[in-house]
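Questions regarding the structure given below will be posed in turn.
Shown here: the complex without one of its protein chains, the others still in place.
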Amino acid sequence: MPPLGSLVALHNVTFCYPGRKHPILDKVDFTLHEKQRVGLIGPNGCGKTSLFHIIMGLLRPQTGTVFFKDTQLNRKKDFKILHEKVGLLFQDADDQLFSPTVLEDVAFGPLNLGASPAEARERACQTLQELGLSKLEQRITHQLSGGEKKMVSLATVMVMQPDALLLDEPSNNLDMGTRARLIEILNELDLAILIISHDWSLLADTCEDIYAIDKGKVTQSDKAYLHDHRHAHPYGEQPHRHRNRIKLTSDQKKEER
Amino acid sequence: MPPLGSLVALHNVTFCYPGRKHPILDKVDFTLHEKQRVGLIGPNGCGKTSLFHIIMGLLRPQTGTVFFKDTQLNRKKDFKILHEKVGLLFQDADDQLFSPTVLEDVAFGPLNLGASPAEARERACQTLQELGLSKLEQRITHQLSGGEKKMVSLATVMVMQPDALLLDEPSNNLDMGTRARLIEILNELDLAILIISHDWSLLADTCEDIYAIDKGKVTQSDKAYLHDHRHAHPYGEQPHRHRNRIKLTSDQKKEER
Amino acid sequence: MTFEKFSQGESLLHRTDTRVKLVSAISLTLVIALCQSFYTSLAGLTVGLLLLTFSRLNLRFVFWRLMLVNSFIAFLWITLPLTYPGDALCVVGPVTLSKQGVALAALISIKANAIILFFITLLATSTVVDLGHGLESLRLPKKLCLILLFSYRYIFVVHQEYHRLLRAAKLRCFKPRTNLHTYRTYAYLFGMTLVKSWNRAERVGQAMMLRGFHGRFYSLEEKTVTKVDVIFLIIMISAAIGFAYIELMK
Partner (left out) sequence: MHISEGVLSTPILIGGGVLTVLGLSIGLKKIDYDRVMEVSILASTFFVASLIHVPLGPGSVHLILNGLLGMVLGWASFPAIFIALLLQAFFFQYGGLVVLGVNTFNMAAPAVLCFYLFGPLVSPLVKDPQRRALAGFAGGFFSVFFSGILMSSALALSDSGFFSIAQMVVAAHLPVMIIEGFITMFTVSFLAKIKPEILQS
């Protein structure tokens, strides 16, 4: 059993894609607490997205259990309560947005939760305003830029007033401006956040805990060691910040030198 | 006029999408020499893909000219000689693989260039073999995995025996194994390569020169400065290489310290 | 998505040339579809079952497929005996069952099942790719064969695209019901899929042009017919002629 009082938890989860020899997730335990901010780093194809899909009930693991607020979720139906309180931001915003205008897309969730059209509209407008997107309200979603689409898809999730936000490679394909704005917004949000990304500096800027995922296992970041990297930044000349909230152990600090 | 003896060159190219205020490419000069390996880095929506489409004649710039082997390409017809010698690898392999089976898809190009069915078949088989894909020959395209699709679409381009290869985000959505295999193959090829990607380490592993593209301008990477990055590597404990072919100027080296 | 459930296998029917199977299926189906006698249709069903044993397919899958396809036939069994004009077979309270109606429902059932068996054993044992090439060498218009093969290629891509959108809607608590909100949502989901397909068609068109396409498709196929194929074809055509003989003698 995972620790009591957690928001979302996986217990002993094993998942193997049909036809593959090795499970992509192998007896994984994972816990996300209320308001906890966790980053998950790992190479492509290591099972990061599968982990999200298992949490959301889109994939069913071969063994193990998903818990939401200490309730075991067994059947497809059980996951509906989780869907109301946990929002998933897809890697590709084009997979998420399908309404003709931004306002309609953001209002879609509240309508499903039983809000009247007027209420849904109001909540959508408010959410867009909070994210600084009011001027996009009447725009055709399909014609937005990649960065705008990403922010609108964040709005479609935030309008549900979730307790937790799962973000799948949120900074992929974003220009520096949108990326900075996204980090700012994420840091203002008062809810649990789980981000998977290989954008290390995004994770460092937004999360308290960082886990690594590889060979089917999820391990806390103290195993992942920090080291120097030759790294070119095409925008090196423009001001950019690299916050790093991870507390280094003295050993790692030494290695960093 | 671009320098003589180049393979592909853009001269003073400006391109603006209809309805947009700012041109996405603004008086760009760009040259790709025979066997040169160039990486192009920049955020999404910065015009990387437009640049490729302009080179291939799929988009016509408002001003400026495309040169292929010092010949100015003006009309749609002129680009046909370029299509025979410059291959474009699309970002989404599903756009490139339209034939029902792998062998048919790879043989499609040679057949169009006038090869007999037997010749086309032989060239296709040979190309697949060279890329280590022989066992995929008879497979049905839509049943391939994402990584397999990417490798087969490389084969459909390589079978044309091009002088230059343009790759649009080749490592997107690839698993680690396929990505490594792709880098290996690209490094073995004896032709000019132009890659656009935001996968910095892919560019560092495959290209000699790196350009940045932003705000409509293409700038050589000596402007993009190399600097230290606090960077955690979850696999730091395992051996891994960071090749970096970029020659640093002494100034940059100083900054790197 | 496993659409081509029966196409994988090692049996004689899986190995037989697709063109031979196409010609066989068309001639057998034609005779049985047009026949009016029980004898002919039963002979057809027998040949169908015989082919099934040769095909060595998973009988459970075949059974479920037959059940699914028979749903329309079941509808006929409910309605025809009650509505078809004819002599009373029996009277249950106010309901009269028509003798001719029952006979017709029975005849249609036998014919339809015989034909489905031809279909499963002769056509579904090939991949759609082979069937497309087979139809092309049987002189079906080339454009039509190309549309068949390319549609087949992209059904899976489009289906996935639609499913990703539907998944996103469901994660945002979309519960399909009988109301306008539901129909509007499905319209948007399909509309967006259509827009994506439209854009994809443009990109694929570009990819084709870049690889030298100039309005002509060339074929790579050169399949040879074996002796076994010829014998198989002769047997199947003889069966079809046999059915026609039975039908005309009645």
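First chain written, first letter: the chains are A, B and C, and each begins at residue 1.
Throughout what follows, a contact is a pair of C-beta atoms (placed from the backbone, for glycine too) under 8 Å apart; a residue touches a chain by one contact, two chains touch by 3 or more.
All figures in this text were calculated on a predicted structure; none of them were measured in a lab.
Every shown chain that the unseen chain touches in the whole complex is listed here: A, C. Considering the full assembly, C:A187 is the residue among C:A187, C:V230 or C:L248 that touches the omitted chain.
Across C:I115, C:C173 or C:L210, the single residue that touches the chain missing here is C:I115. Residue C:I32 is the one among C:I32, C:L57, C:L220 or C:A240 that touches the chain missing from this view. Of the options C:L12, C:L89 or C:I155, the residue whose C-beta touches the omitted chain is C:I155. Remark: the residues of chain C touching the chain excluded from display are 3-4, 25-26, 29-30, 32-34, 41, 65, 68-69, 72-73, 76, 79-80, 83-86, 100-101, 104, 107-108, 111-112, 114-116, 119-120, 123-124, 128, 131, 141, 143-144, 146-155, 157-159, 162, 176-178, 180, 182-184, 186-188, 190-195, 197-198, 200-202, 204-205, 208, 215-217. Contact between chain A and the absent chain runs through residues 100-101, 140, 142-143.
Quick note on the criterion: only the chains that are shown with their structure count from here on.
Each chain gets a centre from the mean of its Cα atoms; the one farthest from the centre of chain A is C. For the pair chain A and chain B, the distance between C-alpha centroids works out to 31 Å.
Not a single residue in chain A touches at least two other chains. Chain C has no residue in contact with two or more other chains.
By the touch criterion given at the top, residues 127-129, 132, 149-150, 152-154, 156-157, 200, 203-204, 206-214, 216, 218-220, 222 of chain C touch chain B in their complex. Only residues 41-46, 145-147, 172-176, 200-201, 204, 210, 212-214, 219, 221, 223-237, 242, 244, 246, 256 of chain A touch chain B when the two sit together in their complex. Touching chain A in their complex are the following residues of chain C: 164-165, 167-175, 181, 185, 188-189, 191-192, 195-196.
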